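Of the protein chains in this complex, all but one are displayed in their positions.
And now, chain A:
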Amino acid sequence: MMNKKSQEEVLTGTTIMACTYEGGVVLGADSRTSSGSYVANRAADKITKCCDRVYLCRSGSAAHTQAVAGYANLYLNQHAVELGQKGCSVKTAANIVKEIAYTNKQWMNAGMIVAGWDAKNKGKVFVIPMGGTLMDVPFAVGGSGSIYINAFVDRNWKPEMTKDECKAFVRKAVSLAISRDGSSGGVVRTVTVDEHEEVKEFVPGNEVPVYQDEIRSTGGVPKVEFVPVP
């Protein structure tokens, strides 16, 4: 399905994952957006908020997944107002993303993971691969880098991990994928969602573990000063 035009399109050759632990979920992703062999963005944020306590990991076309995330956000905000609540259930968010993905499957190139926490079902992960299936799973990986870590994740995920164990697990998995997949790289971002808070963190590029005697980067992510426009 890849024609010349899509090579020019900005893609998130990617590693994304999400997994449940005792009391919440951890979402993880790399930060490389590539357009062919050109790295369009080396510090992208592929974990987008859909609504309170619900996040979406995006892989595939950056444009398609950003549009889907925008629509999901719109519908979920309206839904929350109709319900008179602050957020929505993870199942609802996943269903909406699935409806968009399935209805537009002919034109879309998007594999997504919806994960979060809600009061009724606690931590939940839903994966929506290309084509628009919806699956309720305890953990999921996606993107071009996921093939290298499927076996690792299958073997090492255990139910009822603690929050720190889960975060370490996600970081290790994503960094393993980064070391083998040319389309994944940069920093390892994580979002941890539970009943009380949503915590966004990242492991800078020079601190991401290496596995193949790569030369470690020394510079890391440069500090960017924000200068307000006068």
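In this section, a residue touches a chain if its C-beta (ideal position, glycine included) is under 8 Å from a C-beta of that chain, and two chains touch if they have at least 3 such contacts; residues count from 1.
Criterion: contacts and distances are computed from a predicted model.
Among the names given as "Nicastrin", "Proteasome subunit alpha type", "SKP1-like protein" or "Succinate dehydrogenase [ubiquinone] cytochrome b small subunit", UniProt records the absent chain under the name "Proteasome subunit alpha type". Within the full complex, the residue among A:S89, A:S144, A:S175 or A:T190 touching the omitted chain is A:S89. Only one of A:E22, A:D45 or A:E99 touches the chain withheld from this view, namely A:E99.
Checked against the hidden chain, the listed residues A:R42, A:H79 or A:K122 yield one contact partner: A:H79. By the touch criterion stated above, the residues of chain A touching the omitted chain are 79, 82-84, 89, 91-92, 94-96, 99, 120.
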